[in-house]
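Structure incoming, see below.
Here the complex is missing one protein chain, while the rest keep their positions.
This part shows chain A:
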Amino acid sequence: MNYFPEEVLEHVFDFLTSHRDRNAVSLVCKSWYMVEKFSRDSVFIGNCYAISPERLIERFPRFRSLTLKGKPHFADFNLVPNDWGGFVYPWIEAMAISGVNLEELKLKRMVVSDESLDLLSRSFVNFKSLILVSCEGFTTDGLAAIASNCRFLRELDLQENEVEDHKGQWLSCFPDSCTSLVSLNFACLKGEVNLASLERLVARCCNLKSLSLNHGVPLDALQKILVQAPQLVDLGIGSYVHDPDSETYHKLKCAIQKCTSIRSLSGFLDVAPPCLPAVYQICLNVTSLNLSYAPGIHGTELIKLIQHCRKLQRLWILDCIGDKGLGVVASTCKELQELRVFPSYVFGVGRAAVTEEGLVAISAGCPKLHSLLYFCHQMTNAALIAVAKNCPNFYRFRLCILDPTKPDPVTMEPLDEGFGAIVQSSKSLRRLSLSGLLTDRVFLYIGMYAEQLEMLSIAFAGDSDKGMLYVLNGCKKLKKLEIRDSPFGNGALLTDVGKYEAMRSLWMSSCEVTLEGCKTLAKKMPRLNVEIINEKQQLEASPPDDRQKVEKMYLYRTLVGPRRDAPDFVWTL
């Protein structure tokens, strides 16, 4: 093996695309380590505080693509205060200084300032792709910098970010010389864009495959855009409101007929249902449909649309589809692999809820289902057992019953058996979210059967420390564990402290863990950051009472010790 020239090794390693494989390869011997080190092209960092940018650059000097994740998952639900952290600026700065040839940057749950975007746009001549998911801290001014300065930009993909609109015509900042765009997604922006600039941009980017518009782009603009871009594969419609008897609508229908490559449809942020028939043609070939931001499509219109989608593999929908509507999905979409049903109104009142009936129907009709996110009003053990039997291939199963401690309404029992059936049947389950009334028993099942489980989300569940221990002892591949409002305390936390170094992170909020427990853990495990979020200054008294329960604890393994950008309300023990 040592006699292989490095170029050959490198060529072989090129075929290894997964991070896991590449990590494994670098452990074989010193020369493999070195070859892999210099040929590593893309790096994934699941927790931006696990390592510093300087060390990353030292380890992989030639990477071109970086994925970074910042805040803990529960930050999506406002459980983490603003200013907690997750700033991307230091990363961009370090890469710029070190001359990293950055081409792709994907960020999730990070704080991205306009300064960061500006620095990014000016520091990396070959920069091609920016994907921001669930980020915040920037405005359309930052986007203007990206548009103006990134000469070879191929991808600008903004997903569910909170972006402040500065009305600065950011889209018009793409120079006339920019023809390289392949993907442009600005559906989450609240403001207007210059429609003429948009049309011209689309016209000159002949390789544009993916385009998602925001609500500021009306139907007549959509029509003109589609005329210029019949090669689109992925279309997100902004506003879809017009008079179906008009000339414009007729022109739209003609334009759509020429778009024979569209396989993915989303948006409909504003919708006039009588205009929907124009897209039926697209639906025939669509494999991915996201109507989760389209409350305007419901009832019979929604059903008619779905009935055209025989090739659907991925469906994101609102629960106004109802159980009956899910029945239609089950009989129409036989290729369905991923389903997400979101609540259409969260404040207690919905137009039509979905229940266990809809889910059972889907499982019976769509045996290929392997990924589920399902918000519903109720669930039964019988239903979950049936689903487990019909669909044994789940790798992602997330169930959210809107009343978090609701039992099986038929038997009034906890949902332990139902979830137990799911973990037992889906042997490749990697991600699981629980809800409903649950005792320690469900965790016994999870520990016993969920051998591939990597991420587990627990809320309002369990009776005692035993529950958490079943999981920590049983799930050997567990990487992320997040728990809220459950009665797990120091006993569970401290039993196997070594486990946490094999995991990415642990979140516990509103549990029974005390300050003393956290301090003990921090002392035993120097390579973990044990952070306490101390919002209400409950731990103000000095010295604070160790017996006090900790409201929010977030711990994660790290190679670089306590972070230096923690705000006052975050204590690293």
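Everything below uses one rule, namely that a residue touches a chain if its C-beta (ideal position, glycine included) is under 8 Å from a C-beta of that chain, and two chains touch if they have at least 3 such contacts; residues count from 1.
The rule is simple: contacts and distances are computed from a predicted model.
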item	value
Listed names "superoxide dismutase", "COI1, F-box", "Auxin-responsive protein" or "Proteasome subunit beta", matching UniProt entry of the absent chain	"Auxin-responsive protein"
Touch with the omitted chain, as defined above, among A:G325, A:G447 or A:G489	A:G325
Candidates A:H19, A:R59 or A:H377 - the one touching the absent chain	A:H377
Residue in contact with the excluded chain [from A:L265, A:I303 or A:L506]	A:I303
Residue in contact with the excluded chain [from A:P277, A:P404 or A:P562]	A:P404
Residue, one of A:E58, A:E160 or A:E501, that touches the chain absent here	A:E160
Residues belonging to chain A that touch the chain removed from view	74, 76-79, 81-82, 134, 160-162, 188, 190, 269-273, 292-293, 295-296, 298-303, 320-325, 342-355, 375, 377-378, 400, 402-407, 409, 412, 433, 437, 457, 459-460, 484-487, 510, 535-538, 549, 551, 568-569
